[in-house]
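Every protein chain of the complex appears in place save one, which is left out.
Chain naming follows the written order as A, B and C, and within any one chain the residues start at number 1.
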Amino acid sequence: MSKLLNVKNLSLEIKSSNKNILKNINFDIYKSEIVSLIGESGSGKSLTALSIIRLLEKSCRITDGEINYLNKNILLLEEKKMRAIRKNEISMIFQEPMRSLNPVMNIYDQLKESYTVKNTKNIKKEIINNLVSVGISDAERVISLYPHQLSGGMKQRVMIAMAIACKPKLLIADEPTTSLDVTIQKQVLDLLLELKNKMNMSILFITHDLAVASQISDKIIVMRDGEIIEKANTTNFFKNPKNTYSKSLLDSTHYLKKENKKETNHNDNTLDIKNLRVYFEESKSFFSKQKKFIKAVDDVSIKIKTGSTHAIVGESGSGKTTVAKAVMGLAKITSGSIKIQNKDISNLSSRETINHRKNYQMIFQDPFSSLNPRMRIGAIIKEGLCFLNPEINKKEMDFLLEDVLYKVGMTNDALKKYPHEFSGGQRQRIAIARVLVLNPKLLICDEPTSSLDVTVQKQVINLLTEIQRRSNVSYLFISHDIKLVSSISDTISVMKNGKVVESGKTFDIINHTKNEYTKKLLSSVPQIIN
Amino acid sequence: MINYIVKRILYAIPILIGVNLLTFTLFFVVNSPDEVARLHLGNKRVTQEQIITWNQERGYDKPLFYNKSEKGLESFRKTIFYEKSLKLFLFDFGVSDSGRDIKYDIKQRMWPSLAIALPSLFVGLLINITIALFFVFFRTTKVDYYGVILCVALMSISSLFYIIGGQYLISKLMHLTPISGYEHGYEAIKFLILPVIISVIYGIGSGSRWYRSLFLEEIEKDYVKTARSKGLSESAVLFNHVFKNALIPILTGVVVILPLLFMGSLIVESFFGIPGLGSYTIDAIQSQDFAIVRSMVFLGTVLYIIGLILTDISYTLVDPRVRLK
Amino acid sequence: MKKIFKNIIIIIFIVINGCSDKPLNNPYSDSNISNQNIFYSSFQERPKHLDPVRSYSSNEYAFIAQIYEPLFQYHYLKKPYELIPLTASEMPEVLYLDKNFKIAKANKNIDYTKYIIKIKKDIIYQNHPAFYKENNIYAYHDLSSKDLENIYTIKDFKLNSTRELTVDDYIYQIKRLADSKNHSPIAGVMQEYILGFKEFKDKLNKKKFSNTKSRISFVKSNDIYGIKKIDNYTFSIILKRKYPQFLYWLAMPFFSPMPWEADLFYSQNKLKKKNITLNWFPVGTGPFKLTENNPNLKMVLEKNENFRGEVYPSVLDKFKNRKYFHHNSERILPFIDKAIYSLEKEQIPRWNKFLQGYYDNSGIASDNYDQAVSLNNSGDITLTDELMTKGINLKTSIAASTYYIGFNMLDPVIGGKSDKSRLLRQAISIAIDYDEYISIFTNGRGIIAQSPIPPGIAGYQDGKTEFNKTLFNTAENNTISKKSISEAKSLLAKAGYKNGIDQKTGKPLILYFEATGAGADTYAFLNWLRKQFKKIDLQLVTRVTDYNRFQEKMINGTGQIFQWGWNADYPDPENFLFLLYGKNGKVKFGGENASNYESKKFDSLFIKMKNMKNSSERNFIIKKMLRIIQEDCPWIWGFHPKSFSLSHKWLENIENNLMANNTLKYKNINNDIRIEKINKWNKPNYLLIYFFIIIIIIFILSTFIMVRKKDKENAYD
Partner (left out) sequence: MVTFLLTDIFFYIIILSLFLYIRYVINTPDILETWSYVFKNKTGILSAIVLSFFMMIAFLDSIHFKEKIYNNDKKSYVYSSEIKSLLDTILIPMYENTEKSYSSPFSGHLYTKETIKVSDKIEERDYPKLLHKGNHNKYFENNLYNIFLTLIIALAKSFLISIFIYLIIFRRTLFKKDNRMISALFDNKFLFLSVFSIISISLVLYDLSFQYYVLGTDKVGVDVLYKSIKSIRTGILIGTLTTIVMLPFAVFLGIFAGYIGGIVDDIIQYIYTTLNSIPSVLLIASAILMLQVFMANNPLEFENIYERADMRLFFLCMILGLTSWTGLCRLLRGESMKLREVEYVQASKTFGLSKFSIIVRHVMPNIMHIVIITVVLDFSALVLAEAVLSYVNIGVDPTTYSWGNMINAARLEMSREPVVWWSLFAAFLFMFILVLFANLFSDVVRDAFDPRASKHYE
């Protein structure tokens, strides 16, 4: 097997602040093999990719090293020649298909650019074939469409079509599936594999998801802040990772299965949602009288016992978040009832709601936008407290803060700081502290980990379970990641297009579900194979 | 589409009414008709009776909103408000205080204004875009940096300096163009060159800088990276991708002001003695001919609103993402 | 790259060849600067009215005086000004009548004056659609909107005609003066004099008319009984009293003939909608007719082909030495075929265009002054060398007008008859140094006024033998010197404002000056004025408003101190002194006496003086009157502006005659000189263009270089 690409101690620095962001990277890619580049955000995997295809920002400079493509250093090529290589040899897929396609050009024009041949007649035929080959059946229709008219999966397929148009020897795929739903993700991965085999090209596959990597790649390269810390072929890697960091990565993917603690005999429900409906009125056209509705949540009923965790699973747009909002009173309920500790919140007086509110609180998805950047941590945590029980005095307050910070594993000096001084994980802890300080009976967690790196994810989840064990609070846990959910929840309901397609005990559903959709979900979740 | 336009026009009506009321109150608070009369009757030997008859002729003697002397509908129609303001909605501008028919004048003066405004707009657009692209090409180099500073410097000069300086240099010293004046037909060209050049140069600073920022904004987007990864040449990337996208805000920006071009540019026109609507307005302001000013305000508003509607339409034409609801 | 270079070189080559020395900056359509005899000039603001019944300002006269012909005109060459017949066949016969219209025996029982006026035969109007008849009905007097489809100006009417001038037209015009619908500014004055004018006016205004047509026919059919038509070429006017100045009025455009056909023609509403009105398209018998009237752009006068053969005036031998006297006098007027007046609001372009030779004549604004004029060693005014070499001619003369600062006599502080206020006024009058004003703001183009009366008019005080004794002292060898500031201060102290502090209140005295407009010069002037008051420790507060506000203040008498001016209607002291006549008080009577000055003695003398012919006796009375007002200082006697007018070498027969308005017909143009000079003065200079080309080249090249560089570079650099 011959070497296709060889990266030899490549180093990169940012011009303005001469700090190295890549420190001598070394790896090889052989013909028709898939190499996965794994690492958390900011580990420099994308930069490596970009420097291979030489599309780095002007702001960073290659200080040292060489990249030999078929034994000649492409870094030495002049731009013109490099273009030719991009056109015919190496091509790339980017993470965000919606942003990576030119919004004002239709698919045909965009695809056309990646062909060298001038004569348009054949090109059209080729393009259509190409699209078909990436699994777009009605290619004739699609080529005349604009990107915004396509679904995320379709876009990514088009991107792939674009990349393989020139029959490249090397395809660089930068997190090609991260922004896609699991079901779609699976299809795309399969497609890549198929293509690879068909036109035996090599793929440099960049991802943060070990499971995905394990499924497709022959070789694994783990990066961490600009350095390669482990290189191994896939099977070995997942059997016994040498590096400690790799280990932590690895075991952060599988969670300690929650020991089924004995049934809480008093079966009063912390949360009891009965046929909840939330319809949004579509902005109706100027003349037509009758209103159109988007049925975000349609006839959903959920019960949560005290101290237990209920998870809502569904793909994007399934209406799971809307349920949460409805409970928190952020979305108007069209019909149905929501009881929290047997109080129907929809008919409470404003005074009562204020008293009642401290019992149910919410943790948001993105810790970066859920903390006001202009407020000190202290103020952020206090905010709810001061408002919901004003009678509390200074001393108690300080005690409470200290206590809650301890609970979420932080120290007092945080109080004086501002959010931007913390990492994502810490922020999420703060967000938790903010609600925890009110010691609520019900916590709604809306994808609390999805925007975090895997290792951090684990810590947060652990924290949550820890909290639940101490003060037996019940969770309404919303997530798209059925794998994660299965490990921490007692009961699950699976949502699709605003409806609950299935719900019940987690164990039952994970292991022997009846429902097709659930099956699909489960099957498409990437599992680490070893 | 049609729905949308109809809707927009319906929305426009209350705005026009608002503007109308506002200007009306402004203008009839500012000067009582008597004073206007005195101004227009000249300053030698003006008797009160002349003023009264003058007002009668122009219907300034009527009550503002409600006319008791008349009965029924007449009591509303025989008022200054009805005759001076509401009639504007029918584009019936009436007679200027100096006794000329305003509509006629506007029709006549519209064209010289356009004759300046259109060329300066499009030549300016062309030059500014070229310069902007130039900057973008040289981005992150010194050329770009000092270029931008130069633009800022150009921006920081008052338009008056451009005009005075230009006239002095080109007309007085170099004898390249007439100092001022206007002729109809193709003769107009030699009178328009200088004002057009000046207004173009005046626009370069802000214009090219603004377009530059638009281009840069686009050039940082992901799809540009995609395009590069296809191995397109830099110029191909610039023109086929960046340019196409940046053109959307540029075009629509042009469309907004397109109708307003009729209004002409106040300063330039009056400096170069070009009989357009701009100088018309200035004269009206200076001689306090409120009939004209009122009409111009109304006209301006209408054109502005038309501009807005056109913009939205043009969006749908150039940007596939936008659909009118 | 080579290709590009080649192209660039070619371009440059073309451009350089394209550059000729032919002037590019000719502000007229090239066809115009031809061998046709065209007079080029400018007007600053569009004339508001070209209807003789309305127009009263010099910028309007500049046009209509060339078109309409009143009965009399001023002799173009003679000084002092002298009236001569224009359309009249001779000067009118004047009869003084007693109360029952008999010839008055004695001077004292004169109650009426009768003028019998004869006009020349076969004077005919310019060709005009209003006169056009088809089988004895006026074709264009009842136009339908269909007829008007592609008619935008008077020229668009295909068919024209004309008719002879008769006295009816003069009579009709006088009636129009009476019609308050026409807002004639002199209606008020005339009803004092013309017998039956007022009655006619009231009758007319009482009557309600369904439409203008009927109004016109009414005016046509009814008579002012003071005015009698004797035959087609003779008519008589009876005045209620003796009023010698009336002849001057008859020389003004107000008394031009107006054919009723025209009035009727223009009264059609459909035409009004197209701005075709009598106000914009005059109809006259004069040497010129207005063929293009675009007040936003230019106005064009063309030779009236129907103009009778009036000839250039000749005056006896004192003009023999004039180089062009011989070849012009007795020649038939007008000399020029066409006069083009372009709208020129800004002063800068006007002056520059004049220097470039595109305007034939120009005044001198104070800012161009030292560029134009210098005083030679002997102190009299000549042109600067620059203009000399251009061969420009200068004419100076002192306008029959005066500028003054008035005190509002109704004001409690500054006004009133009390000594206190008079002394204050005198003090201020001394303090304000008009010599300086003239030198700063008019570059010495004016002479200090001793009294309202300007030079060239009976009763003028020259400031040598006769002068204002309140403000001036005689110095040695009969020159006079202004009283000193210290004297002013002592006057102020006497008035009870020692060091500008009111002795009663102990507060500084604050006076208010009403300024108008915010012209570029206003600021400078106000500063200067404040400096003047400061000299005697007085605080002056200036209130700047627009002309409307100013007028209003004058009418309500709320103003305190203000600056104003007066232009003579006719060269007679009465026309100036009436500005201080009590019965003309602006506040009380809405007259022209803006400072609302009132003095029994003065008024009685005024009435006496008013109706006299110029005579030593009259001068004596005037002198007495002047003494009174000079004591009271209702005004600060400002200055009489000198008017300078410049004209190019090729413009001939320039006499500045400030009373005569119809001077265009005398002017003549030598076109060859003009063309030669214009070409000489306006050689274009192509430096800029080359410069720009070079810039562009650099622009292009650098881009190309950059492109190549970018293609060359590799990842390391």
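What to note about this one:
Going forward, contacts are C-beta pairs under 8 Å (C-beta built on N, C-alpha and C of every residue); 3 or more make two chains touch, one makes a residue touch a chain.
Every value quoted in this text rests on a predicted model; they were computed, and no experiment measured them.
Though it is not drawn, the left-out chain touches A, B, C in the full complex. Contact with the chain that does not appear here is found for just one residue of C:Asn127, C:Thr234, C:Thr522 or C:Asn619, C:Thr522.
Contact with the chain that does not appear here is found for just one residue of B:Leu114, B:Val148 or B:Ile201, B:Val148.
Screening A:Lys19, A:Lys121, A:Lys239 or A:Arg374 against the full complex identifies A:Arg374 as the residue touching the chain left out. Of the listed residues B:Ile102, B:Ile274 or B:Met296, the one in contact with the hidden chain in the full complex is B:Met296. Among C:Ile110, C:Ile510, C:Ile628 or C:Met706, the one in contact with the hidden chain is C:Ile510. Counting the whole complex, the residues of subunit C in touch with the unshown chain are 346-348, 351-352, 365, 367-368, 370-371, 374-377, 379, 386, 436, 439-440, 443, 498-499, 501, 503, 506-508, 510, 512, 517-518, 520-524, 526-528, 530-531, 539, 541-546, 549, 552-553, 558. Although one chain is not displayed, subunit A still touches it through residues 16, 328-330, 353-354, 357, 361-362, 364-366, 369-375, 383-384, 387-388, 418, 420-421, 431, 434.
With the whole complex as reference, residues 14-15, 18-19, 22-23, 26-27, 29-31, 139-140, 144-145, 148-149, 152-153, 155-161, 164, 168, 213, 216-217, 220, 260, 263, 266-267, 281-282, 285-286, 288, 293, 296-297, 300-301, 304-305 of subunit B touch the missing chain.
The criterion applied here is as follows: only the chains that are shown with their structure count from here on.
Once CA atoms are averaged chain by chain and compared with the all-protein CA average, the nearest chain turns out to be B.
Farthest from subunit B, judged by the mean position of CA atoms in each chain, is A. Among all pairs of chains, B-C has the largest number of C-beta pairs in contact. Our note on geometry: subunit A versus subunit C, Cα centroid distance of 85 Å, whole angstroms. Chain centres here are Cα averages; for subunit A and subunit B they lie 50 Å apart. Across the assembly, subunit A contributes residues 79 that each touch 2 or more other chains. For subunit B, residues touching at least two other chains, in rising order: 234. Subunit C meets subunit B in the complex at residues 23-30, 48, 56-57, 180-181, 183, 185-189, 272-275, 277, 279, 294, 296-297, 342-346, 348-349, 352-353, 356, 358, 546-549, 551-552, 590, 592, 682-689, 699, 702-703, 706-707, 710. By the touch criterion given at the top, residues 53, 55, 58, 79, 83-88, 91-92, 94, 96, 99-106, 113-114, 146, 148, 159, 162-163, 283, 285-287 of subunit A touch subunit B in their complex.
Those residues of subunit B that touch subunit A in the shared complex are 3-4, 6-7, 139-140, 221-223, 225-234, 236, 240-241, 244-245, 248, 318-321, 325.
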